[in-house]
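As you look at this complex, bear in mind that one protein chain is not there, while each of the others sits in place.
Our next item is chain A:
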Amino acid sequence: MSTDLAIETNSSNSEKKKDGFIVETVKKLVQNKLAVIGLVIIFIQVVLAISAPFIVSYGPYEQDPTATYLGVGSEGHFLGTDNYGRDMWSRIVYGSRISLIVGVSTVAIGLLGGITLGLLAGYFKKLDAIIMRIVDLLFAFPGILLAMLIIAMLGTSLVNVVIAISIWSIPGCARIVRGSVLSVKKQEYVMALRSVGAGNTRILLKHILPNCTAPIIVFATTRMATAILSTASLSYLGLGAQPPTPEWGAMIAAGQNFMWDAPHMAVIPGVAIMLTVFAFNVVGDGLRDALDPNMNV
């Protein structure tokens, strides 16, 4: 058999073998029904948040003293109004903007810090002990308590909530990244790169990091759910967004005073939080399964 012939047959065999990494992951993800439901919810929410000014008939701060405590299904206000006559639908939609922005920015800051620390700890043995002890220290505090501590120092505002929750996201991310760096750096291609003279920065950023993306994506998705829930909790406690901001947690806090007369004021933002958190969690779980090579059956 000539060499050329052998190569020809080999390449035709391997060509139809596999799709790209992303295509394969998406294929596996859509087989998971819950994850699809989650994706749909997230998609709808993102669309609503982006197109908020165009789909509501009233502004979120617009008061109407003649139409207070309207129930669900009222004419013109299909989710009712609150004690000031503000349209609930408008407030929920604008609230989703806040939740998504806070979620995305906390996860982004958390990932930035966590990935940096995780890469350094996983790759450089000497830094490992120091960084991971700091991470352990951060882990020792219950999350909400740590966030409250930070807010107590910085003052109450939505920006400070973002900072607090970001800091609290860093240790979890650092651990996950460190773990995958430890396994990826033992791969032979890292040794091969060093043998051709590649430096540490190149190896870390161009080769190790791209191969750690799967656990990072899963972490980011589930972390979104936690971040949104924590923001709502802190705002509910009065430490985050302040009234009249249409933040869901703050809306529950305002609505609980009217629990008997107008339950929809507290229930609707509660359902919104629940749906969002549920959606991100099931998508996160779905991604975990889709990205885990051991789940291929």
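To be clear about the criterion, a contact is a pair of C-beta atoms (placed from the backbone, for glycine too) under 8 Å apart; a residue touches a chain by one contact, two chains touch by 3 or more; residues count from 1.
What we mean here is this: contacts and distances are computed from a predicted model.
Going by its UniProt record, the hidden chain of the complex is named "Dipeptide ABC transporter ATP-binding protein" among "Ligase-associated DNA damage response exonuclease", "Dihydroorotase", "Dipeptide ABC transporter ATP-binding protein" or "Frizzy aggregation protein FrzCD".
Screening A:Pro65, A:Gly155 or A:Pro210 for touch with the missing chain picks out A:Pro210. Among A:Ile130, A:Ala192, A:Leu205 or A:Met274, the one in contact with the hidden chain is A:Ala192. Within the complete assembly, residues 1, 3-4, 6-7, 10-11, 13-15, 17-18, 20-21, 187-189, 191-199, 202, 206-207, 210-211 of chain A touch the chain that is not shown.
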